[in-house]
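Missing here: one protein chain of the complex. Every other protein chain is in place.
Note that the chains take the letters A and B in the order they are written out, and that residue 1 is the start of every chain.
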Amino acid sequence: MSRELSVVGKRLPRVDAVEKATGIANFTGDIKLPNLLVGKVLRSPYPHAKIVKIDTSKAKDLPGVETVITLQDIVPRKAFLGSYGELPIIAYGAQPHLADQYILTNKARFVGDPIAAVAATSESVAREALGLIEVQYEKLPAVYDVEEAIKPDAPKIHDHCDNNIAMHWISPLSKGDVERGFKEADCIVEETFRTTKQVHCHIEPAAAIASFDVLGRLIVWSQCQQPHPARRQLAYLLDLPVGKVRVITPFVGGSFGGRNGLNPELIAVALAKVVSRPVKVEYTKEEDFHAVNNRSAFVYTAKLGFKKDGRLTAIRIKALVNSGAYLCRTTTATSVFMGNCLEGAYRCPNKLGEANIVYTNLTPSGSCRGMGNPEAMWGIEQLVDIAAEKLGIDAVELRLKNLKEIGEPSYVGLPIESLALRDCIKLGAEKIGWSEKRVKKSKETKRRGIGVAIMTHNCGAQPILVAHSGAYIKLNEDGSINLIAHPDEAGTGMWGTSAQIAAEELGINIEDVHITYGDTDTTMFDIGSIASGKSYIFGNAVKGAAREVKRQLLERAAKMLGTSPYDLDIKDRRIYVKVAPKKAISIAEVAHDAIYDLNMEGIDIAGTCSYQGTTASPPNQAVFAEVEIDLEIGRVNILRLVIANDCGIMINPMTVEGQLEGGAAMGIGYCLYENPIISKETGKLITDSFETYKIPSVLDMPEVEIIPVEEPDPIGPYGNKGVGESASVAMAPAIANGVYDAIGVRVTELPITPEKVIAALEAKQKRKPEQSNTR
Amino acid sequence: MQKQTAKFLINGKSYELVIEPNITLLELLREELGLTGTKYGCGIGQCGSCTVLVDCKPTLSCLTLAVTGQNRSILTIEGLSEGNILHPIQKAFVDHGAIQCGFCTPGMIMTAKALLDKNYLPTKEEVKVALSGNLCRCTGYVKIIDAVLAAAEMIRKGDKLE
Partner (left out) sequence: MLKQLKPFEYIEPRTIEETLKVLYKYGAKAKVLAGGTDLLVPMRRRELNPQYIVYIGNISVLNYIKYDQKNNLRIGALTTHQSIVDSALIRDKFGLLATACAKIGGFQIRTMGTIGGNICMAGPSQDSVPSLLVLDAKLKLMSIRGARIVPVDEFFVAPFQTVLNETELLTEIQMPTPPPKSAGCYRWLTKITKIDETLVGVAVLMTVDSNKKVCEDAKIGLCSIAPTPIRAKKAEELLRGETIKEKLMQKAAEVAAAETSPRSRAEYRRRVTMALVRRAISEVWNKLTATI
């Protein structure tokens, strides 16, 4: 970048910060409409049951109840709910004929499966009405565990597949000859790993409002991260033309993938269609836990082969993926998982990955921050450490030996555009004091250790999914702009990031950027805030639109200044002649002249840009965790985290740090605390509130040191890459490797609970009684 | 269930309202008065999003009956800034990147206010202890702690100027 940047790279407060700090910012739950009804869902109390008979008459007769709907009352269309599956954004292998879910069901497949819905004048009436719906269930045996579900005598959850295997899938990234690869190997390591479902735990519960206007258009206030694809899916499910649906996203209280699909929206629209009145559906926190699609759980065996010198020769993965009751987004999670196992940060000539995606009677699996990648790194990065010990090579060294280079394929199969992972590892190791701390060990009850793990990811979901964003910018006569785009702000900071990009490109201040957002009627198509792609994909669209506005602006200014547009540039709101900077005119003057042109040559200066992601610029991260374990009580305490992220040039360092710190917290939760427990008797998630499903509190956060490694990316706007998901992916294995370093035991099943640590310590003691309590 | 007339002092303004005893302070603020800055998160006192100050004490409005807030001074996020001038805590949250999705922010700020009203020279550990009843899933808390410490300093400096 030859020009000095004036807005990009600055630690500016987010543009919506004041609204959020003063309580003005409106979230879905804050919105009221005239004649608003309250919608509530009747959910199955059983994990698996046929609905033999359902009688809604008593509920309908209750004063205050406007309607009660069941499967009969909705358009009988199936889809991948919680995804936008049957649309052009088809994940690897998720063919339309696999669409398996109605908005309401006549066969319950998980505790929480929606069976009927009520619209009433108040929450209490709606709730009372739910109690008056008479349902006759025929209970069926249920299965929660993937290994049980694929057995021949397991309960059959869907008619369209045998042994509950929704899909058997061989990764297209499989290459070479793994058998030969393992034959060539001097050291082979193999282990089975288990991961858990993780609940997003955005603090704002799921909510939506649906309303039909007088012209029969459907307006939905939604928290979804993908308003444009959501609009299309809503149109499909209601049998409406797409243009008749309008999705508006107010501020959203956190997403993390949890708002990736539609959920309360579906109930709200189905009810609104029947009652012709606006309906608001707000889930309780418990419903969030039971009914919102969460992270997939994997059981997989990973096998790695290495040469004596540490070079990887083969990778073999066999996975069972717990999809829950419906396919939802599990196929995508599986492809991300497999991609990162086989074609992640490391180069390997021979690899083979196969997976069975399995139905169980659990909440369906959707998107969750990094979907598939934290699950993959949990095993791979532990296995690399196991190999390092066997080979007698330092764990950092072994990783450095196998890193890919720029131009080699990323996990999505496209050539890597930028890569600074090597620097991340080296800088992180230095900062945490790797070489000293790996050697020095105490013999106290509290043992310390350090662990490392690395990861790579993607900026945008291309080419697995469509990664297309549009931006529209128009210039106002005061020299400010309206940026009309980017339909949702769930906390990622994209409003500010896009405003900084637009301001930089146009030579204006960030205060000159007015954002009009969150409405599919006014914004151009946008794939949504997914796959860490927003700043990379949408950022480029904003930059392109701003560049178009700048072109028109300079053209107009050139006429006014009597020069050529090529001789002009903009800085600090002024358009100046490059060779004679004092000859200048303000943007406002040009803008005003363009609109109020008395010579009848007025124009609107405005620009649009559609950007489609076609490249792979992986964000990468190395995590170093220093941990302490109390041998007697088995609890893992994280003392310090060093996070080095290959984030490209930061548009706003504060935003990047915020993502990395928040991702660290989510990764810590995933590793140590978050433990969804299903009752074997009832099939119900027992840990369905913040009381029992514990996410990290402020007291659980260690010191976090962030090292941004700013290697410019050739594609991302101003050299930027997206970091949202990369932040939490490698956290769990780094901690697990730290635990091993401290006490010499390895936990392969998430989360690392004290009981598992104790059990592992005891097992180790039995194996080697003479070495009790030492490494 | 008897409705009753109750007097409230909210953000310095007096209200006389007819309320049912089973409504919570949170419902009163959000549904009756349109003060939606205070958030309904979990409903069981675990997330802290509904925190307001009642007689300067940090209070979970989801676990407080509105009727028990009568004749007490209630401060919500909407009453914290004076016109366009942000309270130092709000300013620090804005400037230090302590806000992401913003849903936990009002509760977080009100809890911080209760701490700093009591202790304007808190240590980092004291800040953490005070905020431990407020959950945030976005930030990892790092910048929230920084902001509260920075606000404390701003408040101390402001006091010296006076």
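One rule holds for everything that comes next: a residue touches a chain if its C-beta (ideal position, glycine included) is under 8 Å from a C-beta of that chain, and two chains touch if they have at least 3 such contacts.
Keep in mind it's a predicted model, so treat the numbers as computed, not measured.
Q: Looking beyond the chains shown, say which of A:694, A:721 or A:764 touches the absent one.
A: A:694
Q: Where the complex has a chain not shown, which of A:55, A:123, A:354 or A:430 is the residue touching it?
A: A:123
Q: Considering the whole complex, which of B:11, B:38, B:81 or B:111 touches the chain not shown?
A: In the full complex, the listed residue that touches the missing chain is B:111.
Q: Of A:236, A:525 or A:673, which sits in contact with the chain we cannot see?
A: Counting the whole complex, the residue in contact with the absent chain is A:673.
Q: Contact with the hidden chain only, please: which chain A residues?
A: 122-124, 127, 282, 284-286, 630, 632-635, 673, 675, 691, 694-697, 699-700, 754-755, 758
Q: If the missing chain were put back, which residues of chain B would it touch?
A: Residues 1-2, 4, 20-24, 27, 40, 43-45, 48, 51, 57-60, 62-65, 67-68, 111, 114-115, 129-134 of chain B touch the chain absent from view.
The working rule: only the chains that are shown with their structure count from here on.
Q: If you look only at chain B, which of its residues touch chain A in the complex?
A: 30, 35-44, 46-47, 49, 76-78, 80-81, 86, 90-91, 93-97, 99-106, 109, 128-129, 131-132, 134-145
Q: Quick check on the complex: what are the chain A residues that touch chain B?
A: These residues of chain A touch chain B: 11, 13-14, 16-27, 29-30, 200-205, 251-256, 284-285, 490-493, 654-655, 657-658, 661-666, 689-691, 695-699, 701, 704.
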